[in-house]
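Of the protein chains in this complex, all but one are displayed in their positions.
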Amino acid sequence: MRIRSGGGEAMNNGPLLFLGVLITLASSFWGLVLAPQIQFGRQQPRLIEATGEYYPSPRPGLAERGAEVYRSLGCVECHSQQVRQSGVHFDVWVTELTTNITAAVPAVARLQSHLNEADVAKALGKLPARVAMGLDAADADDLAKKLTAAGATAKPALVALGPDIARNWGPRLSVSQDYLRDYPVQLGQLRLGPDLASYGTRQTNENLILLHLYEPTRTMPGSMMPPYRFLFAKKPYKFLDGVPTGTIVTKVATGESEESAGEVVVPKEDALALVAYLTSLKAETSLTEAPTPKVPAPPAPPAAPGQTPPLAPVPPVP
Amino acid sequence: MSASPSTSVAATETTAASPVERIPSAEIDASLRWPVLALLAGSVMWLIVGTVLALLAAIKLHKGDFLADCPWLTVGRIRPASANAILYGFASQAALGVLFWLLCRLGNVRFMYQVAVLIAGKLWNIGVLVGVVAILVGASNGFEWMEMPRYAAAILFAAYVVLGLCAVATFQTRRVRQLYPTQWFLFAALFWFPWLYTAANYLLVIEPVRGVFQSVVAAWFAGGFLRLWLGLVALGIIYYLLPKMTGKPLYSGPLAAFAFWTILFFGSWAGVAGLQGAPVPRWVPSVGVAAMLCLLAALVSNALNWYFTSCYLDLFKKNSAARFIVFGAGCYLLAGLAELILAAPAIDRVTGLTLAGMGVKGLAIHGFIGSVLLGSIYYVLPRVLQGQWASEKLIRIHFGFHAAGVLLIFVGLLVGGVLQGMKLENPSTAFISIAKGTAPFVGLSTTGILLLLVGQVLLAINLFKLVRFFVQPAVRTFCAEYCGCGSVRAEVKP
Partner (left out) sequence: MKKPKKNKPQAGKAVEAPGSSSAASGTDTVRITQRSDGDEPTAGRTAVPVLMIALLVTLIYFGDVFVIDHGGELDARVHQPFRSVKELQDLQPKDPGEVLRARGQKIYNTYCVACHMGDGNGNPSAFIPPLAGSDWVAPKDPSRIIRIVLNGLQGPITVNGKPWGAAAMLPWRDSLTDEDVAGVLTYVRASFGNKAPAVNPEDVKKIREETKSKSGNWTADELLKITLKE
């Protein structure tokens, strides 16, 4: 009884096979585990020049607990936490006029030949004004220099592109630095619900979030998100008792007696922690690897004589 | 001892050794009876549990308030619980059971470690139970297919060490020194799983790495788990059963070796391809996609090898276990191609975070690995119990439900995912309408899972009858011989 071998004598040698298996499988361990550990596994929070703070900043205690609740409930099954971007382009904004407007308007109109003078005049009347959109970096720079030379100080402004950004899911793409303090990092693989990476920048109303957790169809009719009623507790309340914040009134009290008592739904600690976590999710700081769009702020209004004018509005910290 | 079945290749003997005297396969099967029965029966039980959980999860995905008041049943916990039950409880356990049988048969050696495997198998089941319950209670780790907390992972690992050592010992004491391709695949899988599992647990749970590196390790683990643990065992099974069922030799051993090394090398890198577009340095998913591209060579060589070994259609008609194997091989090829197409950057931009990925995973898990393991259960169990399935028809019906279920899941989720992705590209489409638009496709996949479940119930019925028929008399015999209770005469079931 003879058994024919497959693949040659070497493939019959147990130890040689073992060695081959070891080397091929080790290659991925080296390449995908050890090399990335050296390259980006030791990232540290980074000092941001513009604010003097470290990014990412540690989460407050309740929000840390909220991250635990997020993991334990498995929110990652339906929600992703990664804002994606498909590219950038530049707009050019005129921030101030160094000559009078009558001289500036024809100069700008000449440079932006597709605009007529009337539109330019209207735009330059209210600064800052966007005079060009959708240019690449070199063209935007060029145009800004020419406009500044012509008397209308102009700057190019970065614009982030992509459906995620357009849906206001975040001001910029998510990058590895954003997740430095997270454990576990829950990037998500499915978007049955909106992306939450920068949820705290678009939703800060905690009561609304609590209501959404309690009964999603109330805040978003047609939503398929399951109601998380078990994160809340029902309590009766009487007519004159103050209803504390964060409660959801499910039955309005009509009097002082037991029968006419109302009912409120009070969030338990897990719900409050989860909301604190969700509002702490912000990915808006500008980083080298994630340049963040900034729109030039309008100039401060001139001070009336003898009065201390209000503080100039602080533009968003980059 | 019958002569080698029709082999067209001329004999070229490499050694002048005297022919090995073969242990008859019936004796080998008999030595494996209880361990393999325990492992395979346990795996079927977990398959049903996992599919029930998957059904609940799928219903909840399009009908949010279904059973929403119990925190144990919230969709974010049920989905990982079902995945872990199916992957560890069913797939890994069945893989181990069939692996022992294959190693003994190919090495022509009786199995010597029944007690160890029985105990370790029980321990494995306990580990899966602890893990699944822990996920439902909320102690999940948060990483895909690694959700079981560390204490459950420790139990699984301890059980695996015993099982793995038994397998390696069986391999080392084989009486036939030449190796058949299946043995390479099983050997590599046996070796890779503990390394993968330990590394992932250490780097993600015990001493977690920092930041998105966790996602890289998690993707490396998930890809390796599917491709290089379950996938290698399933490929090894196909390489064995296709020639065995047709009686023809495998078309080419060297081609199988080519596929083997290609899969080992590139397959271990391909797991991170799913991170395209994610907030990780982009070289990581790029390298993963390049590796996935190179896996195409393995796909093609496997397809050629199997095709030239036996004509698929022929085998398909032969018997029901063969249908599962052929269907599994087909799903392997389809899933490999689908995965590669979805990894193309232009397409991934659209389908990246949609149902499409879920659909391909479902095809790989249920269509490829599930089918191959089910087919091998249907093939192996009657042999180790030395009997036959009570109802051949039930197997055919099971296959029908299984194939229909898998295709419904795959097509439903793939189409749903593509539509979802196309709508997501347009920022003026309100998100709520996109979410609502996924509901009918998730509904299709729910129906698919239901069909799978019906088929699995048929398997359970068949299994119950088989076990009762063969185990009951054995137990009675045992009792009669050793304690004098029960009747000696075996009952015969028609």
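Every chain is named by a letter (A and B) in the order it is written, and numbering of its residues begins at 1.
Everything that follows uses one rule, which is that a contact is a pair of C-beta atoms (placed from the backbone, for glycine too) under 8 Å apart; a residue touches a chain by one contact, two chains touch by 3 or more.
Note that this is a predicted model, so its numbers are computed, not measured.
J.: Touching the hidden chain in the complete assembly: which of B:A85, B:V98, B:A188 or B:V287 does that?
T.: B:V287
J.: Can you tell me which of B:W145, B:F258 or B:F316 touches the chain that was removed from the display?
T.: B:F258
J.: Would you indicate which residue among A:I23, A:A137, A:A233 or A:V252 is in contact with the undisplayed chain?
T.: For the chain that is not drawn, the touching residue is A:A137.
J.: List the chain B residues touching the unshown chain?
T.: Residues touching the hidden chain, for chain B, are 2, 4-5, 7-9, 12, 24-26, 29-30, 105-106, 108, 180-181, 240, 243-247, 249-258, 262, 276-277, 279-283, 286-287, 289-291, 293-294, 296-297, 300-301, 304, 318-322, 345, 382-383, 385-392, 469-470, 473-474, 477, 480-481, 488-490, 492-494.
J.: Residue-wise, where is chain A in contact with the chain that is not depicted?
T.: Per the touch rule, chain A residues meeting the hidden chain are 1, 3-7, 39-40, 49-52, 84-88, 137, 141, 155, 158, 162, 173, 175-176, 288-291, 303, 308-312, 314-315, 317-318.
The rule is simple: only the chains that are shown with their structure count from here on.
J.: Hey, how far is the Cα centre of chain A from the one of chain B, in Å?
T.: Result: the chain centres lie 39 Å from each other.
J.: What part of chain B is in contact with chain A in the complex they form?
T.: So the residues of chain B touching chain A come out as 1, 4, 7, 9, 11, 13-14, 19-22, 60-66, 68-71, 74-77, 79-80, 138-144, 171-172, 176-181, 184, 187-188, 191-192, 195, 199, 203-204, 208-217, 220, 224, 228, 249-250, 253-254, 256-257, 261, 264-265, 268-269, 271-272, 274-275, 277-281, 284, 287, 349, 352-355, 357-358, 420, 424-427, 431-432, 435-436, 438-439.
J.: In their complex, what parts of chain A are in touch with chain B?
T.: 1-9, 11-12, 14, 17-18, 20-22, 24-25, 27-29, 31-33, 36-37, 39-43, 71-78, 80, 82, 84, 86, 163, 166-167, 173-180, 182-194, 216, 220-230
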